[in-house]
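A single protein chain has been removed from this complex, and every other one stays in its place.
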Amino acid sequence: MRVHRWTSIQFKRTIMADLRVKIGAVEFKNPVTTASGTFGFGEEYVDFMDLGRIGGIFTKGTTILHREGNAYPRMAETPSGMLNAVGLQNKGIDYFVSSIYPQIKEYDTNIMVNVSGSTIEDYVATAEKINALDKIPAIELNISCPNVKQGGMTFGVSCAGAAEVVKAVRKAYSKTLIVKLSPNVTDIASIAKAVEDEGADSVSLINTLLGMAIDAETRKPLLSTVTGGLSGPCVKPVALRMVWQVAKAVKIPVIGLGGIMNATDAIEFFLAGATAIQIGTANFIDPAVSVKVVDGINEYLDRHGYSSIYDIIGALDM
Amino acid sequence: MRVHRWTSIQFKRTIMADLRVKIGAVEFKNPVTTASGTFGFGEEYVDFMDLGRIGGIFTKGTTILHREGNAYPRMAETPSGMLNAVGLQNKGIDYFVSSIYPQIKEYDTNIMVNVSGSTIEDYVATAEKINALDKIPAIELNISCPNVKQGGMTFGVSCAGAAEVVKAVRKAYSKTLIVKLSPNVTDIASIAKAVEDEGADSVSLINTLLGMAIDAETRKPLLSTVTGGLSGPCVKPVALRMVWQVAKAVKIPVIGLGGIMNATDAIEFFLAGATAIQIGTANFIDPAVSVKVVDGINEYLDRHGYSSIYDIIGALDM
Amino acid sequence: MKKCSLDMVVSANISLGDSHFLLKFTQEEPLPEMLPGQFVQVRIDNAPSVFLRRPISVNYVDRVNNELWLLVQKVGDGTRKMSEYKIGDTVNMLLPLGNSFTMPKESQSRLLLVGGGVGIAPLLFMGSTLKQEGFEPMFLLGARSEGGLMQLDEFKKLGKVYITTEDGSAGEKGFVTQHSILQEPIDMIYTCGPTPMMQAVARFAQYKSIDCEVSLENKMACGIGACLCCVTQTQTGHKCVCTDGPVFNSKELSWQI
Partner (left out) sequence: MKKCSLDMVVSANISLGDSHFLLKFTQEEPLPEMLPGQFVQVRIDNAPSVFLRRPISVNYVDRVNNELWLLVQKVGDGTRKMSEYKIGDTVNMLLPLGNSFTMPKESQSRLLLVGGGVGIAPLLFMGSTLKQEGFEPMFLLGARSEGGLMQLDEFKKLGKVYITTEDGSAGEKGFVTQHSILQEPIDMIYTCGPTPMMQAVARFAQYKSIDCEVSLENKMACGIGACLCCVTQTQTGHKCVCTDGPVFNSKELSWQI
C-alpha cells in the first residue's frame, strides 16, 4: 500500500507543470515570492513553512544607515486591508552585511534585498555594498515608500525622478535590478517605461496606496504619521489594473503584488501579465500562505492542462 | 402616553445640533447627500426613505447627448467594494430637462446635476441648459469618470486640463459649481487648487479608483471594458487621505466621499476637512442608509456636546 | 407596487440534495403583494467576500400562512451562507423587485413553463398563480440528472410535468428543447434557467412563432434601478434587468438567435 501511494505521488509530480521563471539573470524555482516588509528576512516564518518551497524572499527595506522608523501607532486595520507607517525601520546595510547575511545566505531560495533611501547617493552606496554579496542575486529598488518624508516616493512619482535614481544605481550595481513602483501616480506605465529605459531588469508593483484612518471618537489619526500605506485585498483591483497596464507597456518582466491572499488571486496577476508575484499582508493572516499559493498554482495549471506557468502569463482572454 | 412621547421627541429635536452647511450659494439642511450614479434621480429610493430628510441628491451623470453606456457585464464585486463600468448611460440633457426635471423639481431637498462630457463644448452646452433650470442650484462637473474613453478623466488628471474645462464652464454657468476630482492622480491637491483658481465653488472627491477584476477560471476580465471604477469601503482610507490633503490646500468647501457606510465613516470625513459628504455604494446595501447617517451624525454631535456640524469640520486632533 | 425593506424570520431551511435548499420565511402580518417573476434582494452579513446583496427569485408565496419561499443553489460564499441559516434567524430583504411574467391572453390556453436547474424557482410561483387564474399550466423541467430535479411534487399539483435529464436518469434523455412535448401545439412559453437553455428555448419559440417570456439573471448591485449595472441589450437599447425585467419577451432581447 505504502509503495503504491508513493508511486502515485511520484506520478503526480512528474505531470506537474513547470513553475520556473526567470527575472533578469535570476532563476526562480517558482514565481511565488514574499513582499518586502512583510516577511522580515525569512527567519520569522521558518517555524510555519519551508522557505525552500518558495521562489524567493524580498527582505525588509534596508537603508544606508540605521533607522528607528516612525513612532507607534504604526498600523490601523481597514476594510479588507491595513495601513502601515513603519517608516523603514532597519539596522542599516552594514549590520545586514555583517549580521544578517551570514545567517540567511544558505537558504534554499532567492534572497533579494529591498533597498530604500532618501538621496541618490544613499541608494547607490547601499546597492554597491550588496553588489559584493555572492548570494544576493538581485535588489529591489524601493522608490515608492510612502511612509517617510524622503522615502523615495519623491523619486517614484515622476518619470524623471525615477529615471535619475535608476540610472545611478544601474551604474553601481551589476546584478539583477528590480525597481518597485508606486501606485500613487497618474500614469504608472510611463514611469515603468522610464526605468526600463535606464536599464532596470524588472519592475515590481504595487507598493502601498497612500491612505489615512481616523478614530471618530477621539478625533485623532490612527497613525502617528497621519497617513500610511494601504495594503491587503482592498487594493487588489487597483494592483491588477496597474500590472496589466505596465505589462502592456514594457518588455521586461513584471512582478505583481497587492492583495494576493490565495492561488486564485495570484493567477489573476499572471493572467494580467505578471511573471512572478509577491505575497505581502497575507503572510500576517496565514504565515504558511506562500507555500499554499505554490500548491494552488500547480493544481490550477494541472487542472487546466497547462505545462508551464508561462502558458498563463499575460494570457487574459479578451 | 402618545402626547408624552411626542413631547420628548420635540425636546430631543430642540437640543439637536445645527446640521446646516453652505456650499457656494447653496444651503443644505444637513451635510448628507447621495453620490452621482448610485441614487438615480432619487425616485428609486422614495419607497425606502424620505428624500426630504437628506441634504441633497447628486444625480446620475448627464451628458449632452443620449448615451447607451458600456456593454454588460458592468459590475464586479471586490473585497469590501465593487467595480463598475456603467459608462455614463443616460438619456441626455434634453430628456432630463423635458422629462425628469419636472418630476423631481418639487423634492424637498437640493438636486445637483452631475455633468459629464467628452469635450469642453459638451460640458459647456450641458451646463448652460442646466443654468436655466430654477430648481437646480448647482452642478457637479464630473472631470473624473474612468469608465469612458472621453469621460473627462483626461481633463481630471492634469492641472491644465482641469483648469481649462472649469474655466469654460464657469463662464457659462452662473450658479454653484462643484468640481468632482479624480483620485487616479499623483497630486490631487494641485488639481483642486487649479480648479479653485478658475472659480469652482467647491470640489467633491473622490470619484472611483481605476481597477480591474479577472475570472481566473475563464481567464476573462469581469468587466466588458476590462477596467472599471472601484468604490465602497475598500477605498475609504484613500478617500479620507485625499480629502485631508485637499482640505488643507484649498479655501473652498470640500465635499468628501468614498466608502462611507455609516455615520462614523461620515464623521471621519468631517474631521478630515469635508463640509459635506456623499454616500454612494452604501445605498445599494441599505437604501435607507443616508437617513441613518443623518441620525447618527446628530447623535454623535449631541453625545460630544457640539452644537454645530461646523465644530467638527477639519477638527482632526493632531 | 411599493417596495420595502423587511426583516424576515427563517421558519424552515430544507436541504434538497447537495447543492440546493429551500428557505421559508414566515411572519405574523400579511406579506406585501408579490407577483410571479419578481425577486428579492437578500442582505448577507458576515460571509467572506460578500459585499452586495444577492438577488433571489420568489419561489412561492403562501398567503394563508404568510410564508415566502426561496429556492437557492449554493454557488459561492453568499448562497453558502444562506444555506446555513437557522430557524429564527432574521434576514433583511428588499422586496418585491422587478416586473413579472405577464398573464396569458384568454385565447392562450396551452402554456408551457420551461425551467432548467435552479431556474425553476420563479416557475413554481408562476404556475400556482396561473392555476389560480383558471389556466392549466404545463411544466417542462430539465436537469443534468435525476438528482437535480426539485419540487416535483409541488409542480405536479399545478399541472402536467414533463422532464428531461442530460443523462437520461429521469424523463426523456437530452435537453429541454429536445423534449417531444414541444412537437405539440403551444400558445405561450415562460422560461427561466441557464442562459444557453433560455436562448435555445427562445430560438425554438421564435421559429414556431410562439410568444416567449424569459427571466434573466444578470449580475446586480442595487436591484432597484439606481446603478444601471444589470443591463441587457434590447431592441430599444440597454434595459435594466432589475426594473424593466427580470422578465422580457424574447423578441425584445438582442440575442443572437
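Observations
Here the chain labels run A, B and C in written order, and each chain numbers its own residues starting at 1.
We adopt the following convention: a residue touches a chain if its C-beta (ideal position, glycine included) is under 8 Å from a C-beta of that chain, and two chains touch if they have at least 3 such contacts.
Small disclaimer: the values here were computed from a predicted structure and weren't measured.
For the chain excluded from display, the touched partners among the shown chains of the whole complex are A, C.
Residue in contact with the omitted chain (choice from A:G24, A:P73 or A:G199): A:P73. Residues of chain A that touch the chain left out of view are 37-40, 44-45, 47-48, 60, 68-69, 71-82, 84, 86, 89, 232, 281, 283-288. Summarising the interface, chain C meets the missing chain with residues 45-48.
Criterion: only the chains that are shown with their structure count from here on.
Farthest chain from chain A (centres taken as the mean of C-alpha atoms): C. Relative to the whole-protein C-alpha centroid, the nearest chain centroid is that of B. With each centre defined as the average position of its C-alpha atoms, the distance from chain A to chain C rounds to 47 Å.
Residue positions of chain B touching 2 or more other chains: 78-81, 232.
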